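Note that one protein chain of the assembly has been removed; the remaining protein chains are unaltered in position.
Moving on to chain A:
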Amino acid sequence: MEKPLTQHIVPSRKPLSLKEYEAVGGYASVRKILQELTPTEVQNLVKDSNLRGRGGAGFNTGLKWSFVPMGPDAPATKYLVANADEMEPGTFKDRVLLEGNPHQLIEGMIVAAYAIQANISYVFLRWAYKLAAKEITRAIAEAYEAGYLGKNIQGSGYNLEMHLHTGVGRYMCGEETALLNALEGKRANPRAKPPFPQVSGLYGKPTIVNNVETLCCLPHIINNGAEWFKGLSRSADAGTKLFGVSGRVKTPGCWELPMGTTIREILEDYAGGMQEGYLFRGLLPGGASTDFLVEEHLDLPMDYGSIQAAGSRMGTGTMIILDDQTCPVGFVHNLQHFFAQESCGFCTPCRDGLPWVERLLLAIDKGEGRPEDMLALEFHTKYLGPGNTFCALAPGAMEPLQSALKYFREDFEQHIVEHHCPWSTVWQPSI
């Protein structure tokens, strides 16, 4: 089984230096695009590979690039940004790539920047990833020294600057337009779209924001072709995917597997199944803002289409397991606390609705809930849903709630009827 993105990552070992990375074929894609391919050809190759964004939304990467103005009339300044602000609860896949092989990310960023003819690029890194910051800083310096960054890269006439920017903590920074505001030194509120960042992004210039894992796929697509990339997958969505599992399983972790690997294989063959004494009840397939899936879904392939057809989203592909000894109300309350805290407060449904949801869940968990609270929760899943808020934060927050009300309804009602938590565990964030 091919594992292009993680083949040179050994967790206990330092990441490859530039020389070591070159020795295993690193930066070959940069030489190839500069010598053989026009920016449009790179865009078309990536479009044909059917690479879809690995940050959660799953938009076709080449198509996303194609909206950037090109040619002699395009603005002289364009930007490429690597979204390394990994902060979706339960998600730890980009950390693996950032700490394990920073040169692969830089190589992918050069490919993406060349494809849209950007001359300035940023890695927007989460503050908490201290080791990644150290490794990326070193790798960028090495890449400049070797002539892969800076002026006249490899004698091609193409110029690209790269800077590392570390954030100061806020989930909103992962949303691409909020990320651009953060990079500009502003509050990370999302921006109205249109205009889309491809046309008017950072400082009003055309900008592409791509997820770390997406960018790390690019060198391999350039080197091996679109058909090879599609062939890595076991489903209609191309490539491999970093899948992760956390919670009460025997061996939690992150593995690069073919797109379309079933949930059951990931849970049983890689995560080792449930720990002794714990039973599986459900899972969030791709981070905190995805709908629950349950036992009946375990044989679904993990790809964008299959998970969506089951009423959820593949999201980041890192699953969080709900076991039988964890209270579903507490579990969902924990998620809603996170979203309420991280709401930027810009639009009313999100700013006011999420804290209300959080209070209702706490009341239910404490045994103080009323039957009509179930209706209030359902009301929120609709009014904080898609189309009613400025960005995707609140609709994302409603996904685990609406599916919990569907799959674990009896547990919620038992709290209300019996006036206490059947697990006797009331989660209170600030105590």
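Heads up, the rule we're going with is that a residue touches a chain if its C-beta (ideal position, glycine included) is under 8 Å from a C-beta of that chain, and two chains touch if they have at least 3 such contacts; residues count from 1.
In this section, contacts and distances are computed from a predicted model.
Novice: Missing chain, UniProt name, options "Urea ABC transporter substrate-binding protein", "NADH-quinone oxidoreductase subunit NuoE", "Peptidase M16 C-terminal domain-containing protein" or "Fe-S cluster assembly protein SufB": which is it?
Specialist: Result for the unshown chain: "NADH-quinone oxidoreductase subunit NuoE".
Novice: Which one touches the absent chain: A:M70, A:L257 or A:L322?
Specialist: Of these options, the touching residue for the absent chain is A:L322.
Novice: Out of A:P69, A:G225 or A:G253, which touches the unshown chain?
Specialist: The missing chain is touched by A:G253.
Novice: Can you work out which residue in A:W65, A:Y148, A:F292 or A:W427 touches the chain that's missing from view?
Specialist: Of all options in A:W65, A:Y148, A:F292 or A:W427, contact with the hidden chain holds for A:W427.
Novice: Extract the touching residues of chain A with respect to the undisplayed chain.
Specialist: Spelled out for chain A, the touching residues are 86-92, 94-95, 126-131, 163, 167-171, 182-188, 203, 244-248, 252-254, 284, 288, 318, 320-323, 326, 330-331, 334-335, 338, 341-342, 344, 427, 429-431.
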